[in-house]
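Let me begin by presenting the structure, written as C-alpha cells, before commenting on it.
Selected chains only, in their assembly positions.
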C-alpha cells in the first residue's frame, strides 16, 4: 500500500483483547433501502460484523423488516419511520453506513443529514452521495473529519463536477478538503484522501471486484473498522486493501456474497503478522 | 467441442480488465414467475452473476417480491405490473432471460414480445417457448439474430412440429433459420445453431444434469455471457460446455443449486488456459 510494500495501517488494526466485550468492540449501524432493496444493507452489515464490529444493527423502513428478518441472526434489526427516529436509533452507534440501495430522493438526503448530527461516524456510499448531486453543500456541511465518502467515478463527478480533469489523486485531495471528510475514490487504483492532506493509493486492486454489491461490502468493512475506533483514513485504506485481497484469492466467478466469508482468512494472515 | 478437442469459443470469453466496472461488464435481467414459482429465476440470476454479468436484476410480478427479497443480496429486484413496465425496467439491460417458470399463457407471450422490442438480447427458455406453441410466428417475428432459444426436445417439437424427424442437427439449423435466432436444442449432445448457418454439437454432456432447474441455470449462464457482449452463438456453446463441466465434476447427487457455486472452478481453469 506504500513504497515498502507493507501496509502501514497494519499496526493500527483493532484486535480485541482479553477484556474486550461486544459493546466495547464497536457498534455499527447500516441503513437499509426499501423492502425490495434490502440486500445491499445485509451485505454491508455482514461485512462489518466479520471485520470486527461487536454489534451490528440494520436500521430499516418498517415494511422492509419482514424481508430482512429471516435472513439475519447475529445482526440486529430496528425499523424506523422518520429521519428523527433513524437518528434516535443510531444514537448508540459508533459508526453508521448509509446510502447503499437507499434511493436517490429527498428521504435519503434527510436520513443522511439526520445521521450526521448524531455522534456516529458516517460512511456515505452510493445513493447517499448521488442524492446530493444538486445540493452538495447540504452533504458537506453535515460531515465531520471522521466521516467517509466512498464514490466511484460516476458518483464522484456528480458531487465534484470537473474535479477529475486534474487527475484522480489531486481530485480526491481537493474533494476531501471541500467535503471535510475522508474520500475514497474507487477504481482500479483506489485513491484515499483525508482532509488533513494525507493521501494513499491502493495497489492490490483486482478486476474481479467489478460485480454488483462489492461496493456495499466495502462500505460495511470501512464502517466496521471505524466503529472499532480506527482512524477513518487508516480504516478506509485497510478496508480497501483487505477487500481486494479477499477478491484476489477467489478469482474468476467471484460475487459479492463471497467476500464477507473470505475476510477471516485475510484477517488471520494480518493477525499473525501482527503477532 | 470441435474436432481439435479444444473449445474454440475459449478465446472470446469475456474477462474483466483493470478498467472494467460493473456496468461495463454487462447487465442481465431475469424475469421471474409468479409468487409460488420464483426459484427458477433465482437460479438463473445467480448463474448469470457467477459467470460474470456485472449487474443482475430479477424482474418480478409485484406479489413475488416478498418471496424473492429475503433470498438475494447482490442480485437486485424490480417489480413490474404490466408488459410495458417490464419493457421499461429492461431498458437498461444488455440481455434478459425470460421463460423459466413463467407460465404457459398470454401474459408470458406479452412479456416476451414486449422484451423483444427493447435493446436487450433475449434468452427465451421453457414456458417462454411453449407459450408460443400455437403462434410461433408471434415469437419469431420478434426475435433478432443475437437472441437465443433454449428448447429441450419437447419444447422444440411444439415450436417446430415435424422438424426433428430430419435429425437433431438439421432440425436445429432449420429452426434457427426460421426463428432468426440462435437455437440451443438441449439433450445428451446439445446442438447449437445460428441463423448464419454456424452449427456446433456439444461433446461433454452428462446424465447428472437430468434434474430440475438445470435448464434455468443454463439460461442464466447464456444470458450472463451475452450480457457481456459475447457473440450469442459462442456464448451458447461456451455456456453449454461449462454447464456440463460443472456437473461432471460433481457426479451423483447433483442438484441444480450446486451448479452456480461450481462455476468459479470451471472459470478459473479456463482463465488459466487463457493465460
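Letters A and B mark the chains in the order given here, with residues in each chain numbered from 1 onward.
As a working rule, a contact is a pair of C-beta atoms (placed from the backbone, for glycine too) under 8 Å apart; a residue touches a chain by one contact, two chains touch by 3 or more.
Since this is a predicted model, take the numbers as computed values, not measurements.
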Identical copies making up the whole complex, of which 2 are given, total 4
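One rule holds for everything that comes next: only the chains that are shown with their structure count from here on.
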Cα superposition of subunit A onto its copy subunit B, rotation angle rounded to the nearest 5 degrees, comes out at 90
Listed in rising order, the residues of subunit B that touch subunit A in the complex are 15-22, 24-25, 46, 49-52, 54-56, 65-66, 69-79, 263-268, 270-271
Subunit A contacts subunit B in the complex at 35-40, 42-43, 66-71, 101, 152, 187-188, 205, 207-208, 210-214, 216, 250-257
